[in-house]
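Omission of a single protein chain aside, the complex is shown with its protein chains in their original locations.
For subunit A:
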Amino acid sequence: MASQKRISKELADCSASPPAGMSIALASDSDVHKWHITLDGPASSAYAGGRFGLVVTLPTDYPFKPPVVTFATRIYHPNVTNDAGGAICLGLLKAEQWKPSTRILSVLEAVRALLVEPNPDDPLESRIADEFRQSRAEFDKNARAYVNRYAVGPVTFPSESQNPSNNKNNNNNTSSTATPTGGKAQGS
């Protein structure tokens, strides 16, 4: 398999000289297609002091298909889904923009750059993007609150069985509590 050689080489390169503020390991020694990255929040960003887990999954068709990169740690960011999935919106990772010569190293650097410089024009979370644009202080505050809540201490990666135990899958549907009050005046 052509990809095996390339992946091994990339892994060796990345491990030998990892990008700034990152450490790289395989999810399991038997599978080079899943990488676990620990990323320190860039000092110049609202994420400073936080530690984020990134999961890089290389498709079997890699490098002809782009890797899939997700946050394992919850993060408050316009371009990352605000849930346990942690999907990232990054142009480089889209099938039509991906080039087989692109290295994982540049992908990781692009993710890091996204933390320093969010891209509110292409958001996954439009509410957070609006906040980022309109009230930056509020955004910074929220982002830091997330860091303190989720991104301190050792990074936990989801196990293979997909058990998002450390993340409450608490989406926006909090309004479902609007059930009728009282009103048991039934009967004849």
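Operating definition for what follows: a contact is a pair of C-beta atoms (placed from the backbone, for glycine too) under 8 Å apart; a residue touches a chain by one contact, two chains touch by 3 or more; residues count from 1.
Criterion: contacts and distances are computed from a predicted model.
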Per UniProt record, name of the chain withheld from view ["ER membrane protein complex subunit 1", "Exoribonuclease phosphorolytic domain-containing protein", "RBR-type E3 ubiquitin transferase" or "Large ribosomal subunit protein bL32m"]: "RBR-type E3 ubiquitin transferase"
Omitted-chain contact residue, chosen from A:Pro63, A:Gly86 or A:Pro123: A:Pro63
Positions on subunit A where the hidden chain makes contact: 2-3, 5-6, 9, 61, 63-65, 95-96, 99-103, 106, 178-183, 185-188
